[in-house]
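Since the structure comes first, as structure tokens, the remarks are kept for the end.
With one protein chain held back, the other chains of the complex are shown just where they sit.
In order of appearance the chains are A and B, and numbering begins at 1 in each one.
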Amino acid sequence: MNILRLIFQNLCRGPVSFRLPHKHECTSKEYRGLIVNDAERCVGCGLCAYVCPIAAIEVTRSGETYRWTYDPGKCTFCGRCLERCKPHTLSMESQLPPLYSTEGELIKVLDMVRKRPVRPAVAPASAAEKHEPAASTQAMPSTPPAACAEPAVE
Amino acid sequence: MNVSGLIHFFLFPGLLFAVPAGWFYVWGERKAVARMQRRIGPPLLQPFYDFVKLLGKRTPSRHGIEADLLRLWPALSVLSMIGAIAMLPVFPSGRGFSGDAVLLVALLELPSICFILAGFTSGSIYGEIGAIREAVLSVANNLVFLLSIVTIAVTERTFRLSDMAGGSWNPGHWIGVFGILLCIPAKLRLNPFSTSSAEQEIYSGPLTEYAGAALAMWELAHGLEWVALTGFVATLVVPASGPWWFHALFFVVASFAQVMLLSTIAAATARFTLQRAIRFYWRWAAVLAVLVVCSTIYMRYRW
Partner (left out) sequence: MNLIKRLMHRCRRKSPFLFHLNTGSCNGCDIELVTCLSPRYDVEQLGIHLEGSPRHADILCITGPVTRNTLEAVKTVYSQVCEPKAVVALGSCPASCNVFAGSPVIAGPLSKHIPVDVYVPGCPPHPDAMIEGIARAAQILASRGVSARAKGEPQR
């Protein structure tokens, strides 16, 4: 008769269900939602595309610009791209991914200009005299290192 | 065709009462089972929404005699159930449509037969398996059902429904009522005797190939089965004296109380296998058979 006692307890305690429609509240900071890329800080290294098991992320380069494409429909929310991203520009949203009705509706495309890596300022004057003839032969665009003002990306 | 007969067929307890009551009892069972499982359960009008939605489905067209037969079985179930409900002696003081218990039993049996035939006619393997299970279970539980009715008839010395109705203080009468209550879960395909419509095992059993309006009729027939069977037991336990509105009220209240009791049993048990279900019924059938024989001999001795 245990089951009858259990049924009676259930009737007394009342339902435990959410009243639908229920809005899910993500209370954890480590919730795995959609991937968000910070366009200001992304360097286009392509490591996220390299480790993605589904190829949901693609990085293609054309000259000065590169394109970072992310398809949430393919994403499995494993977080490998986050782990491998060296500049830590990728992050995950803390909410459920949205529903969609047509394929490819949620694809995110970011076009970014290629950022040059910054040389550390060792000795600008002497370095400029020594390296100037050599600098012109390099494939790098010909700006003197001292003129490089972009912040170093780690 | 007298007026009161027409009123009984169309108004109370016939068509106009039975269809909403059927939906209400089906909702009651689903809601009660949900609450016992700490869920919320469907809204009140849910069986009505299901019925109307099924009427609006576009079904595949079938050809030949099979198509007509497949449409016939649910229609026959619904009509026989309405007839059975109209025959119930809700007012035992004789104002009602008085009928014969044998006819009532025949009408109550028809949906089960139609269910079995629908399973075989549909041509699907799941239909056949479900129909076989229902047939075997129905043989087993009909024995208990018929013996219970015979017990009541023997103790009341009559087969007329209006004389059988009304709870007398005879122990044979109450044993018969208990026997009928035992058979109702199998007739309604509730747990623990729901093996013929075991969704996880045989898809939908005999109703697998049904869609649209025909399926809506099957669901309606199921609701009407609830009303007929619980109403039959209610008419057997109602106190014989009292005004007509008391009898009508008692009919509804007693039926709903049985719905709650059957829902509790359904929520508390799991599904029996066919073997176990048959063994259950044959054991109780043996007990009831002995009781019926004893009461018959006792009555012959007393006369």
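In this section, a residue touches a chain if its C-beta (ideal position, glycine included) is under 8 Å from a C-beta of that chain, and two chains touch if they have at least 3 such contacts.
Worth saying up front: this structure is predicted, and the values here are computed from it rather than measured.
Taking the complete complex into account, B:Glu209 is the one of B:Glu134, B:Glu156 or B:Glu209 that touches the chain left out. Per the touch definition above, the residue from B:Ser4, B:Thr59, B:Ser241 or B:Thr273 contacting the chain not shown is B:Thr59.
Of the candidate positions A:Phe8, A:Tyr50 or A:Tyr100, contact with the hidden chain is made by A:Tyr100.
In the full complex, chain A contacts the hidden chain through residues 15-24, 53-55, 71-78, 96-101, 103, 106.
In the full complex, chain B touches the hidden chain at residues 30, 34, 37-43, 45-46, 48-50, 52-53, 56-62, 126, 199, 202-205, 207-212, 215.
Convention: only the chains that are shown with their structure count from here on.
Between the CA-based centres of chain A and chain B the separation comes to 62 Å, rounded to the whole angstrom. If you check the complex, the residues on chain A that touch chain B are 3-4, 7, 10-11, 13-17, 19. Residue ranges on chain B touching chain A, taken from their complex, read 34-40, 264, 267-269.
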